[in-house]
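A single protein chain has been omitted from the complex, and every remaining protein chain is retained in its original position.
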Amino acid sequence: MSSLQISNAAKAYGAVPILDNINLDIASGEFVVFVGPSGCGKSTLLRMISGLEDITAGEMRLDDRVINHVDPAKRGIAMVFQSYALYPHLTVFENMAFSLTMARAPMAERKEKVERAAEILRLTHLLDRRPAQLSGGQKQRVAIGRAIVRQPKVFLFDEPLSNLDAELRVQMRAELIQLHQRLRATMIYVTHDQVEAMTLADKIVVLNGGRIQQVGRPLDLYDDPDNKFVAGFIGTPTMNFLSARVKDVAADHIVVSGLGGDTAAAGLVIPFAGFDPSIREIQLGIRPEHATIAIDPASAEGLAAKVTLVEELGDLTSVHTVLANGERLVAQNHGRRHSGAIETVVRIAADKALVFDMAGQRLRPAKA
Amino acid sequence: MSTTVTPAATLSSASASIASRRSVSIATILKWLVAICVAIVAVFPIWWMFNVVFSHPGVPISINPRLYPTSLSAGLNNILTIFTETDYLRAYYVSVMYTLLTIIGILLFSSMAAFEFAQFQFPGKNLLFGIVMISLMVPKAVTIIPTYLLTVQLGWLNTMQGLVVPGLASAFGLFMLIQFMKSIPAEMIEAARLDGANHFQIYWHVAIPLSKNALITLAILTFMSTWGNYIWPLIVAPSPTMYTVGQVVGLFNAPYSHTTVDIVMTANLLAAVPPLIFFLIFQRQIVEGIAHSGTKG
Partner (left out) sequence: MSSRTTRSIAHYLMLSPFMLLFAVFFLYPIVSGLFYSFFEWNASQTSHFVGLANYTKVFTSRNFEKATWNLLIYVSITVPLGIFVALSLALLVDSFSGFWAKFFRSAFFIPVVMPLFLAATIWRWIYAPNFGLLNTILGWFGMPSVQFLNDTGTMLYAMIAVDVWVSAGFNMVIILAGLKNVPRHYYEAARLDGASTFQQVVHVTLPSIRPVLFFVITYGLISALQVFDVPWLLTGSSFAEYGGRANALLFPVMDMMGRGFGSVRFGQASAYGFMLTILIVCVTAVMFALRKKFGDA
């Protein structure tokens, strides 16, 4: 049971900065997921925690002990690699007992610890096999077992499911959640897959361009993103962004116009307390689920849009449209199929729209 | 090795579909004939050597050209004679030790260095690597005499270390192992590091087992070149007590040695036995090892 604090950490290769100004608190027993596009530095951050990469600046504490220069093996962390890193010349048992062998632990201790881990992961019948004789999911479990045997303070996972097929991934996800509940250990997990992040995490850390964009619980990130990047990264299909002009600012709402280039239409009223009246240009973030195709375009009020693509998933229909000014907007109809119309009108749930400034930072209403 | 449909096989089947049946069979017969003849030329000298050893010594070669063995007891007698009446057994021992120690030394030292060059970055790496690689271009002719003189200065003439040690700086083995060890995934090394393995343990418990095939190939190639090395033992171990098998055979060869052909051939046959056995066991590794160094080199 261990907590991890990272303060002002940075990483650079020579003059090339990889990570900058990383501040993070991970509580004991938490399941934290680092998510971001490839090259965002999430794996580097994980490797810095593991000790496989040096930390260029800042401080890293595990249970209040600075671990910046502690040898990777002595930090009390275990890592599960993307490629599993199982040794083909060793049996499953020997792979799982590798750390104990290196520490010259007595055979009885090796047997006991490996067998306990194998039981948790249902690997007992495979202990004499070699990695080449295992399926992808089994190899994955052996790699996790190898980590469990070490009884680490923190588990690190580096995209552990990316080599598995889709079905197995879902299954392993469920197993990881169970494992976390059972071990109550601190786990840090790196992935580029936001679905994995949403389903696994107690806390998600979104990284982009070597910086932390936002830290929070999965649904908080979904509902209340700090910036355009987080808003766009979390959720599929991605959030729509429409540029707009602020026409009128009132105490508890604003009126915006010019959505989709439609200058003639009456403004859209968005609930917003305490808007800074000096801001004239904004971007509206609208999730596809908050945009719907009007049933009767002739009489409906909304944005005129032209349908370019319809994705029918049965229960859910995503309609891709293009607006008059060329901006794209994806709308969703729940439980209703698309009529086939090309010229249509999209209705926006104005109370659900998020407001961003032109730099992409979220503008939040003043708290009541 | 898998049996793939080879290009030339498709060639002959191509001509089969185009040309008449008869011409095909002539081409095929010709092909087999040539292959068998070449095989005979390749294998016959060794077969003949065997026959010389295992035949009645009295019969002149004009009457019995030794095309097949005729006497088992004569052969055994020859082997017994060479072991009891000459220093061949000692030479055999020297050759075996020379070969064995060279293989162990080369495998150990080049794998240690290859592990570092293939998997890690450290100051001076590129310089060291460059020097070693350039040495692959330097012919043996330029180093053999100064190396000999150095061995003399060290007082290693006619010693086992004089035979073995100078040959351990094999850039070829290092290069081959580096090429192989580069393919070991970095995650395997990192996982071991996290599991508390120290640097040497990573080398010994991870890199060495993962390079098993390359090490076997290098061991075999080293075996062949060391067992067959003639020039170095000749100059560095000129004393009869340190003769290798090759030197004894060369000595039997000398014009006034008065050694009879059956004794010379027995010496030859016994010298051929270890490489032949090795070849029969490790055929695939030998052939693939040579092919690999040729196509990748």
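Brief remarks on what is shown
Think of it as A and B in the order they're written, each chain with its own count starting at 1.
In the analysis below, a residue touches a chain if its C-beta (ideal position, glycine included) is under 8 Å from a C-beta of that chain, and two chains touch if they have at least 3 such contacts.
This structure is a prediction, so every number in the text was calculated from the model and none was measured.
Only one of B:Ile29, B:Leu72, B:Leu89 or B:Ile145 touches the chain withheld from this view, namely B:Ile145. From the set B:Ala74, B:Leu101 or B:Leu174, the residue in touch with the chain omitted from the display is B:Leu174, counting the whole complex. Touch with the chain omitted from the figure is made, among B:Pro45, B:Gly155 or B:Pro240, by B:Pro45. In the full complex, chain B touches the omitted chain through residues 1, 3-12, 14-15, 31, 34-35, 38-39, 41-43, 45-46, 48-49, 52, 60-62, 65-66, 108-110, 112-113, 115-117, 120, 122-123, 128, 131-132, 135, 137-150, 165-169, 171, 174, 198-200, 203, 224, 227-228, 230-231, 235, 246, 249-255, 261, 264-265, 268, 271-272, 275-276, 278-279, 283, 286-287, 290-292, 294-295, 297.
Methods note: only the chains that are shown with their structure count from here on.
Considering their complex, residues 185, 187-188, 190-198, 201, 205-206, 209-210, 212 of chain B touch chain A. If you check the complex, the residues on chain A that touch chain B are 50-52, 72-74, 77-79, 81-83, 85, 87-90, 98-99, 101-103, 146, 150.
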